[in-house]
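One structure is given here, and the rest of the page talks about it.
Excluded from the complex is one protein chain; the other protein chains are retained at their positions.
Labels A, B and C are assigned to the chains in the order they are written; within every chain, residues are numbered from 1.
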Amino acid sequence: MDEILSTHPKKDTFDLELLRAAIDAAHACASTCATCSDACLHGEDAGSMTRCIDLDNQCAAICRTTADILSRPGPNGDSWRAIVEACIAVCTECAQECAQHAEHHDHCRICAEACRACADACRALLDAAN
Amino acid sequence: MDEILSTHPKKDTFDLELLRAAIDAAHACASTCATCSDACLHGEDAGSMTRCIDLDNQCAAICRTTADILSRPGPNGDSWRAIVEACIAVCTECAQECAQHAEHHDHCRICAEACRACADACRALLDAAN
Amino acid sequence: MDEILSTHPKKDTFDLELLRAAIDAAHACASTCATCSDACLHGEDAGSMTRCIDLDNQCAAICRTTADILSRPGPNGDSWRAIVEACIAVCTECAQECAQHAEHHDHCRICAEACRACADACRALLDAAN
Partner (left out) sequence: MDEILSTHPKKDTFDLELLRAAIDAAHACASTCATCSDACLHGEDAGSMTRCIDLDNQCAAICRTTADILSRPGPNGDSWRAIVEACIAVCTECAQECAQHAEHHDHCRICAEACRACADACRALLDAAN
């Protein structure tokens, strides 16, 4: 499929590759966190995974919103930075939590990777915009 | 209807009234921004309201996510602060934009009020948590 | 606060009171389901409440989206019916599940009420549109 961002009337005001990378990483992280939350909940030790489930859900919600806002790159205000910063914060916190369960749960190991990748892609986008 | 927050197992870890006020203000702001965006789009001067439509949509998305995260008060991590701060930022920016159109558009006047009310309720919640 | 729906350029194409009632009920249900999910997860019997947590989360997500779409009443397509029907379906299923735990969990009792109220408000809106 062609890259839709390259057809946007304001395409010269943003870095298409960094933007696409951040949107894709945020979607991947949203979906991965949702699955990790669900896998924790349906696992045998759900009662001891509540903090992981909580952070997975928060991270999924914020990544989903970040992907939506980044997919609308026309606006030139400042608020998009605030949601990207919130995304980096929650991805970092969720990655730390999931990493603690990585040995026992493959879904947590995979989720920690997705969170770190999303935080990195968001940080690269912010850095380029400053 | 009874207040569901008062039945939460961790109800002693949060200020129920401030939390309820912030959730309600975020929902009201999300809905008001969505309607303002739609009213701008279907008005006669849609072409000159694009910045207002953009900010309305961003504000609606972030308020919706904030309301969802605040409605799950069990977690004791730090990420909830990041989304509440993003909510204050976008509400403030959207209120400023809508205020500029308040004379000509009743929906922008009402929306600016809802944005300011949400920013205030979020700030009160953050202040009490520090 | 003034009613923003009454300022919409297409206000004559929808029933303002039924629309407002459905938006408010969907927001109330989204928030109530999110809190019920979180309360179940942090309760002593989390392991036996997984189906309730699942349905709460599904219901919260669909109600949130329904409220957003109903808050943008300009479009005159047919897709809004599909999401309102999905909202009625999930509210009905979630109400049945929560009702089974109503004796032991006040949050489930309150949540079942919110789900039924949302299903009713959505059905009233659909009926009037046919």
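Criterion: a residue touches a chain if its C-beta (ideal position, glycine included) is under 8 Å from a C-beta of that chain, and two chains touch if they have at least 3 such contacts.
The structure displayed is predicted, hence computed values, not measured ones.
**Q** Of C:18, C:62 or C:117, which residue touches the hidden chain?
**A** Missing-chain contact among the listed residues: C:62.
**Q** Considering the complete complex, identify which of C:16, C:83 or C:126 is in touch with the unshown chain.
**A** Only one of C:16, C:83 or C:126 touches the chain omitted from view, namely C:83.
**Q** By the contact definition given up top, give the residues of chain C that touch the hidden chain.
**A** Chain C touches the chain not shown through residues 50-51, 54-55, 57-59, 61-62, 64-65, 68-69, 72, 74-75, 77-80, 82-83, 85-86, 89-90, 93-94, 97.
**Q** Tell me which stretches of chain B touch the chain missing from the display.
**A** 38, 41-42, 46-47, 50, 53-54, 57
**Q** Since one chain isn't shown, list which residues of chain A touch it in the complete complex.
**A** Missing-chain contacts on chain A: residues 1-2, 4-5, 7-10, 23, 27-28, 30-32, 34-39, 41-44, 60, 64, 67-68, 71-74, 105-107, 110-111, 113-114, 117.
Convention: only the chains that are shown with their structure count from here on.
**Q** Using Cα averages as centroids, what's the distance between chain A and chain C in whole Å?
**A** The separation of the two C-alpha centroids amounts to 27 Å.
**Q** Could you tell me the distance, in whole angstrom, between the mean C-alpha positions of chain B and chain C?
**A** 19
**Q** What parts of chain A, by residue number, touch at least two of the other chains?
**A** 50, 54, 57
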